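Here's the structure, in structure tokens; my notes come after.
The complex is shown incomplete by one protein chain, all other protein chains being positioned as in the whole.
Going by the order they are written in, the chains are A, B, C and D; count residues from 1 in each one.
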Amino acid sequence: MTTPSPNSSVARAFSRHRYNLLDLVLLGAAVATFFLADLYLALATAVLIMIVFALSLDIAQGYGGIETLGHAAFFGTGAYAAGLYAMHVSPEPISGLFVGMAAAAVVGLLSGLAVLRTAGLTQIMLTLVCATLLLELANVAKPLTMGDDGLTGYSVAPVLGLFQFDIEGRTAYWYALAVLVLVYAFCKFLVSSPLGLTAQGVRENPTRMALLGVPVRRRLLTLYAISAALGGAAGALSAQVNNIVGLDSLGFTMSANVLVMLALGGTGRLYGAFLGAIVFMLLADRAAALDPTNWLAALGVLLIVVVRFAPTGLSGCLARWTSREGTQ
Amino acid sequence: AEIKVGLLSQFSGAYTWWGREYQRGVDLYLAQRGGKFGEHTITVLSRDEAGSNPQRARQLSQELVVRDKVQYLIGGVFTPTVLGAVDVINQTKTPYVILNSGTSSVTDKSQYYVRAGFTQWTVSIPLVQWAYDQGMKNAVVLAADYAPGHDALEAFGKTFAKLGGKVVGEIKVPMGTTDFSSYLQRVRDLKPQAVFMFMPVGPMSAGMIRSFKERELDKAGITLLVTNEAQEEDIAPIGDAALGLTSALHYSPYLDTPLNKEFVTAYKAKYGKDELPSVASVAAYDGMRLIERMVGATNGVKDGDKAMAAIKDYKWDSPRGPVSIDPRTREIVQNVYMRKVEKIDGKLGNKVFHTYPAVKDPWHEINK
Amino acid sequence: MTSTLSTFLSLAVDGIAYGMMLFLISVGLTITLGVMRVVNLTHSAFAMIGGYIALWFIQRAGVHFFLAVPLAVLATMAIGALLERTLYRWVYGTHGLGQLLMTIGLTFVITAIVKNLAGTQLQSLPLPSSLQGNFSVGPLNLSVYRAFLIVASAAVALALWLGIERTAFGARLRAAVDNQRMARCVGINVPAVFSVTFAIGCGLAALGGALGSPMLPLEPYYGLKYLVIVLIVVAVGGLGSLRGSLYAALLLGLIDTLGRYYLPALGAFVIYLAVLAILLVRPRGLVAN
Amino acid sequence: MTERVLELRDLSAGYGETVVLEDVSLHVDAGEALALLGRNGVGKTTLLTTLLGLNTVHGGSVRYAGQDIAAWPAHVRARKGLGLVPQEREIFPSLTVQENLTVAATAGTWSLERVYELFPRLAQRRRNLGYQLSGGEQQMLAIGRALIGNPRVLLLDEPFEGLAPVIVDALVDAFGKLREGGALSIVLVEQHAELALDLTERAVVLDRGRIVWQGASPDLRGDPERLASLIGLEEVQ
């Protein structure tokens, strides 16, 4: 047996986000879903969109340590931007997606200037306040957003000029899946980038980071804007797939739900976003169909049980389980 | 054969009351028909809209229609959730019986919408008319700051002005307000004879009605006039402060007709002696009647156009009085009652004291 | 002009009363979240429980209002202590997200239970005749109930301030929060301190829920509906500062009431803009420590 | 006859599943001072915190004043007379200096006044919050906090670290006086072996969680080579 060279052992001491079997499993599952559960495609598409959204939150919260209860600001901005773009400029979806991302990134940059000056509860409240102000704005700007009735009446052109959105939701599913795969790949790339490590350092000890010469707030702002753009992508997807944008896309429930999904799945691991969104959405859907009035209680019990038995979320549980398997 | 009907409502969250009432109305109707329309067994699939979330409404309607193959949709609590289904019903030609959303314009968005509830305009106009006839010549209109509230402001304001009244103030109250002192102070300063109010039923409307009494605005000679907010279930927590509250609405469980008495008796027998039907359960009850009619006309085979044709001009006797469907707008035509809150058998209830017969939704006329 | 002045004064009194009610329902959270650092999103649900229990005592057991409220506070404290011993214990050590998840889950469960037990309709405590009606001070016409709210909250504020900032128990609590391990090493019975404190927080919530019910009526979704405003008060006040949350509650109550009257066009923006402005100028709240 | 205040038998302990200490047996008599020596990471701190019940015990027993204390929670151990001065000071940052002391106070010979007398610097800063103190002030406070609990056994984890030489002198004198009546025993962890050996009667040397030497302090003090081989291995190699 040869002892590993110090270089390789040091390189291994960096936690790394390589592609692994799990990614393949997830992709396989997504493809299989299309064929096995094609009657559930609307739900499956909604799940994919929420995964994108949860990923964007994981970047801000799990990696940057930015605490937020107002992430819907980005989802909603992306959704409205994409919806308005389709209505007034062009029904082309891919450019609409980018418009949604850009709009959300701008909102992220602006609100980040305020939000990132603070920490803890104050930060949470500021994010909440920013999102609420946007919500009120959308409510007041009724001529533009159609206010409480929801933005409707636009249509989205076929993806790449080839694939028409159909009522069974096949195109929507593939489109959302493609976006998710790209976003996920980007997130992996991002968190294993030097900036990804910097973010973790800032989360752990911002004072020390500053004294290593890192412009902490600027780095966080970058991260926040990226996270916002990804959140905007989720919103834009939703607007394009559903042909309607409601005020609730900016609402507190949206922010709270995605946070619960991420916490359920586990932060700082990317695939926590997958597990959390899938479990939450499926449970919500199933429980809601079985016993609509009491499903909230079932969800509540699940959350408590997860905190008790999987304090680092489902992905943490999975990680512990696989590492134990691995060492045996 | 089996025919499936999708019921969309709020079964969780702050508006569960709607879900319960819809379900009760639907179940009661089906129970009275032995679960069958003709030889077709009816299965109802209930889904939770979970708040005012059009994306979810779209997803649910799509799943119900595409996956579960329902032939009819019924329900809908908020305008956005009703509109969320519009693409789906247009593309699949699925009739959707709207039970609540009070925005008049909704039925214009699709040929397959038909309303079994009411619109805000329908009940607002008689209320304003009545107030004017009582000699109230200046009024404040006060509504929650959201789409239905804006509709109500417009309905009250335009009608009142047209009659020759003077709107001395228009107040928009942000959603979620719990303390009304500032608004009531403003009302007091404006010294109107009447206040027309519209709010989402719940903490807001209850808080407003209670504070109105608490601040003795009634003693200052101001009359509070409402529509939807005076329902029996909602005035109970307000307590005696609600006594004398005047409202216009298309139904009251204390409506003195044989058909309604029968309906109330059946409702109580099924759901408990202290329970009372409401606008929501009666809408669901009548909604099922519409579906029965459509099922009969299509003989259980899905055909949205044929089904919709069958209910145009359909007339029947409902617990709320004689009703019909306007063939042009697919709006329901119904009586509107003026009611006053009184103690009836020791409980607060709405006593009808005046009837405006066969009121058509006026919005479609005005905005033709 | 006296009428504009009296309008202003009566609005100010209303604002103070509203603020005092906000203080009452949020001060318990100042203790559990601000001092104990438990992100207790169940707080408002405890307020609701207190309100419902008081209602039960009055309606079903025929107990007088002034006895029913303290009984409800005690009962809620017992429930709180029980939950602390079982559920909350798990999350003290964990990160904020775990606490958030657990407590929001608990709120869901409580909501469902209340919905099944008490139904969805709104309810509020029937006020005793001694708290009904109005009285006049000069040109002002004040409601007895609002005056009572102001007095009761002021009394609670004073009692708490003496209790936490001036007693050994307060110091022990803060020590336990700062560093649990070390607190145990200097002989502090950390679990007991936490249980007692948590129960006090729940009791305060219950008091707020019961006394405030004419303004914030009881319903199963109370716990979720009035969570944000309570969090805002705590954040604006400054984490863990009793004085801060009193100031914040009063300030927000006044801004809200006056803003709605004088700046009606801004509508719902007023309060959020105020919060944004305050937190930008004072990122750690009005009274930061 | 002197009483045996503390007795460890075959103690194995660590963090969760990780075992750090293995089969440690030692004892401390009333009024005695014991030095605990060893290189970085051998388990000295772990031993002290295990005595307070903060770690996972995998085997063996700890007896205090004749009783098995396995079931005692940490705060009971502290109340009954085990006083810890932790290595990282662990001052309560949001308490004032005075409060840091009063939360730990019990009735006994040590009072607020006596602590302030030993560390006049603390008296000057009594109203300051814990986090505002200088490193050395924190160290004084940590020691004061342990003393005011009137312990029978004082567990000192590198108590002189960060203190000015004059203060170290004062402390050394104070510890000497304290032990005179036999009321106080001391377990002292210290990186400066010579200083530790000067202050104690007996010494224990740990290596990788096991005891590798145990005996009278002067013996080790007088044998620099052995000392080097026990705690300064690199130098010998």
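Structure notes:
Definition applied: contacts are C-beta pairs under 8 Å (C-beta built on N, C-alpha and C of every residue); 3 or more make two chains touch, one makes a residue touch a chain.
Throughout what follows, contacts and distances are computed from a predicted model.
According to its UniProt record, the chain left out of view corresponds to "Branched-chain amino acid transport system ATP-binding protein" among "Heme exporter protein C", "Branched-chain amino acid transport system ATP-binding protein", "NADH-quinone oxidoreductase" or "Probable glycine dehydrogenase (decarboxylating) subunit 1".
Contacts of the undisplayed chain with visible chains (whole complex): A, D. Listed residues D:101, D:115, D:146 or D:193: the one in touch with the omitted chain is D:193. Contact with the chain not shown here comes from a single listed residue; of A:32, A:110 or A:212, that residue is A:212.
Interface residues of chain D with the unshown chain, by the touch rule above, are 15, 39-42, 45, 87-89, 121, 125, 132-137, 139-140, 158, 161-169, 191-193, 231-232, 234-235.
Although one chain is hidden here, its contacts on chain A can still be listed: residues 6-7, 9-16, 189-190, 192-198, 200-201, 204-205, 207-216, 218-219, 222.
To be clear about the criterion, only the chains that are shown with their structure count from here on.
Computed from the mean C-alpha positions, the centre of chain B lies at a distance of 35 Å from the centre of chain C. Annotation for chain B: residues touching 2 or more other chains are 16, 20, 145. In chain D, no residue touches two or more other chains.
Inter-chain contacts occur between A-B, A-C, B-C, C-D. Within the complex formed with chain C, the residues of chain A that make contact are 61, 67, 114, 117-118, 120-122, 124-126, 128-130, 132-133, 136, 140, 252, 256, 259-260, 263-264, 267, 293-294, 296-297, 299-304, 306-308, 311. Residues of chain D that touch chain C in their complex: 52, 54, 73-75, 78-79, 84, 86, 90, 92-95, 99-100, 102-104, 106, 130, 145-146, 149. Across the complex, chain B meets chain A through its residues 11-12, 16, 19-20, 45-48, 50-56, 58-59, 62-63, 66-67, 79-80, 83-84, 86-88, 91-92, 103, 109, 145-148, 150.
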